[in-house]
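Down below is the structure, laid out as C-alpha cells.
With one protein chain removed, the remaining protein chains of the complex are shown where they sit.
Order as written gives the chain letters A, B and C; numbering starts at 1 within each chain.
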Amino acid sequence: MKILYFAWVRERIGLAGEEIAVPETVRTVAELAGWLAARGEGYARAFENPRVVRAALDRRHAKPDTALAGASEIAFFPPMTGG
Amino acid sequence: MKILYFAWVRERIGLAGEEIAVPETVRTVAELAGWLAARGEGYARAFENPRVVRAALDRRHAKPDTALAGASEIAFFPPMTGG
Amino acid sequence: MFTVRIQSGDFDAAAEAARLTQGRTDIGAVVTFAGLCRDDDAAGGAPLVALTLEHYPGMAEEEITRLVGEARARWPLLGATVIHRYGRIVPGDNIVLVVTASPHRGAAFAAAEFLMDWLKTRAPFWKLEEREDTNDWVAAKDSDDEAAGRWE
Partner (left out) sequence: MFTVRIQSGDFDAAAEAARLTQGRTDIGAVVTFAGLCRDDDAAGGAPLVALTLEHYPGMAEEEITRLVGEARARWPLLGATVIHRYGRIVPGDNIVLVVTASPHRGAAFAAAEFLMDWLKTRAPFWKLEEREDTNDWVAAKDSDDEAAGRWE
C-alpha cells in the first residue's frame, strides 16, 4: 500500500511517502495509524495525538473507522490550512 | 423651493424640475405631494398612488411625515432600481 | 482607500481591486462584485435591447458614500471602491462594481453584500428597459427590500 505524509506528519516521520505491506489484521484508518505509530520514534510522535491527524483514502477524505478495503493509496496529514 | 422629478414621475409631470414658491401651509413631504397633485393632470397621475412615490430632502431620503423645514431642494421619484 | 464614483463610462474591475491592495501587506481578502446587464428574456417578452440608467446627480454619490460609511462602521475594512454607471447600457456590459478589502474574508464578503443590498434599495438610480416593442421602467423588487432588511 502506498502511504503518503504531509506537513508536520511528514516532518516527524522524515518521509514524504513509502510503500508498505500492511497486515490483513489492520482493517481501518485508525488501526493503520496505530500500527504505524509502533514503527519508530518519528511515527510515534506523528501519531501521538491521533485525533488531530486526518487521512484520505484514494484521495478522498476518510474517517478513523473507514475501512481500508482495497484502497491503493492512503495519506495522513494535519488539519488543512489552505485558502 | 427647487423640486426635482425622476424616472416615471418626471415623465408623467413632463418636467425634470422646477422652482416653486410653496405655501407655508404645506409643511411635510406628504402635504407637498398632495399639493402638487392638484396642479394638473400630469401631476395627478404622478402622485395617484402616493405610497409608491419616494422623496429626498436636500439629497437625503425623507419620509412622508418629514418636515420640509428650511430645505432648499426636494426630489420625487419611484422606488429605486439601480445596482 | 475609499472611493465612490458615478460615471457613464465602463470601469476596470481589476485595476480598481489592484489599487486597493498595491504596496500593502495587511489585506488578506478582496471581494469584487460586478453587476452586469443581463438579457433576462422575461417570460414571453421581447428581448432586451438596452437599459438606460437614470440617476440623481449629487445625491447618488452622497448616498453611496453614506452607505460606505455605514459599512466601515460595521466591519474592519481597509479599503472599498464603489462605481455605478449611468446612461445606456447593453446586455453583457457592466453596471455596478463593489470592491471591499479587509484583513479577513468574512468581513470582506459581508461588507460587499451589504453594500450591494443597500445600493439596490437606497441609491437613486432607475432602470428603463428598452425592448424591441416597448420601453418600461423596471419595477422595484420585494426581494431587494428583503435582502436589504436583513442587515437592520
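Operating definition for what follows: a residue touches a chain if its C-beta (ideal position, glycine included) is under 8 Å from a C-beta of that chain, and two chains touch if they have at least 3 such contacts.
This one's a predicted model, so the numbers in the text were calculated from it and none came from an experiment.
Enquirer: So which of the visible chains would the left-out chain be touching?
Expert: Displayed chains contacted by the hidden chain, ordered by label: A, C.
Enquirer: Could you tell which one of A:I3, A:L36, A:V53 or A:A75 touches the chain left off the display?
Expert: The missing chain is touched by A:A75.
Enquirer: Hey, which of C:G87, C:P103 or C:G149 is the one touching the hidden chain?
Expert: For the chain that is not drawn, the touching residue is C:P103.
Enquirer: Where does subunit C touch the missing chain, residue by residue?
Expert: Contacting residues on subunit C, toward the hidden partner: 12-15, 17, 21, 23-40, 91-92, 103, 105-106, 108-109, 112-113, 116, 147.
Enquirer: Counting contacts across the full complex, list the positions on subunit A that touch the omitted chain.
Expert: Touching the chain left out of view, subunit A contributes residues 4, 6-8, 56, 59-61, 75, 77-83.
Following the convention adopted for this analysis, only the chains that are shown with their structure count from here on.
Enquirer: Take the average of all CA coordinates in subunit A, do the same for subunit B, and state the distance between these two points in whole angstrom.
Expert: Going by mean C-alpha positions, subunit A sits 72 Å from subunit B.
Enquirer: Between subunit B and subunit C, what is the gap in Å from one C-alpha centre to the other?
Expert: From the centre of subunit B to the centre of subunit C is 26 Å.
Enquirer: Give the residues of subunit B touching no fewer than two other chains, as numbers and ranges.
Expert: In subunit B, no residue touches two or more other chains.
Enquirer: Residues of subunit C touching 2+ other chains?
Expert: Answer for subunit C, listing residues that touch two or more other chains: there are none.
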